[in-house]
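A single protein chain has been omitted from the complex, and every remaining protein chain is retained in its original position.
Let's turn to chain A:
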Amino acid sequence: MIQEPLLQLQEVHWHYEDSPTPALTDVSLCLYPGEVVGVVGPAAAGKTTLLLALAGLIPANYAGQFAGKRQAQGQQGVVFQDPETQFIGLTIEEELAFSLENVGCSDEQIEQRITEVLQLVGLPGFADRSPFELSGGEKQRVAIASALTNGPQVLLLDEPTSELDPLGAREVFALLQRLKQESQMTIVVSSHATEELATFCDRLVLLAKGQIVLNLPVRDFFARTDVLDQHGIFVPDVIRLYHLLCREGVLAETAGPLPLTVEELAARYREAQLVREGSV
């Protein structure tokens, strides 16, 4: 059975008012239930705009010209690059209660939901603390909690780790990994951290100058190093190393799928070694 997309953009064009060039050109993208999609692209490629369009915030909240179609089922939660820009409460409880109050939840429902989402993001007992006193990784986890309060079907994250140090970034990706496994939620995340995306996403989209250049399952995506190089996208060392070993005849490309982690590459290498020893 072919699944219905949860969220869909069809031939979307978007031109910000006062901008000399369009931000999105002929962008079509379908998001299916439970899949995790990464969006990569050089600075100013239109990644943020694409996420705003997926969230429906473009054209609703921005001035400009929109063409094309957006179809969505259920709700979307959005997390921005800098969590502080989205904090409005003085305590985490106030922060998380905001959207629940707006949909008319009772005090008991609000309290219960806040406890649930804080548990989900690994910050139980944080309700009375100020969001501004936390570490970068914790702040971003609060921002994710706040996007989750209304139980969205799709979670959209715009470069959620680019303002964080690598430890904070690791914390956020570990949480996203857990959400992927436990909640079956559809997740879209834009990032420059291709090493993390390679092990986390089912599918990746390369955006350049407002257009989708690649939209492929993760291993097919990273097989296109030529296109990624051309657009200045970092190809993880494991993948470069794999291509190097294939070129040198140490590994055979036909022997299996593209390895994405050091462990996968080392396993392929050991297999090849066994074959070599067996044939001697």
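Please note the rule applied: contacts are C-beta pairs under 8 Å (C-beta built on N, C-alpha and C of every residue); 3 or more make two chains touch, one makes a residue touch a chain; residues count from 1.
One rule holds in what follows: contacts and distances are computed from a predicted model.
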Original post:
Unshown chain, UniProt name, "Allophanate hydrolase subunit 1", "ABC transporter domain-containing protein", "DNA processing protein" or "Magnesium chelatase family protein"?
Top reply: "ABC transporter domain-containing protein"
Original post:
Which is it among A:44, A:252 or A:274 that touches the chain not included here?
Top reply: A:44
Original post:
Which of these touches the unseen chain: A:3, A:19, A:135 or A:184?
Top reply: A:135
Original post:
Thinking of the whole complex, not just what is shown, which of A:4, A:165 or A:253 touches the missing chain?
Top reply: A:165
**OP:** Write down which of A:151, A:232 or A:257 is the residue touching the left-out chain.
**Re:** A:232
Subject >> Options A:60, A:90, A:103 or A:262, residue touching the unrepresented chain >> reply: A:262
Original post:
In the complete complex, which positions of chain A touch the hidden chain?
Top reply: 42-44, 135, 162-167, 192, 195, 232-234, 236-238, 240-241, 244-245, 248, 250, 262-263, 265-266, 269-270
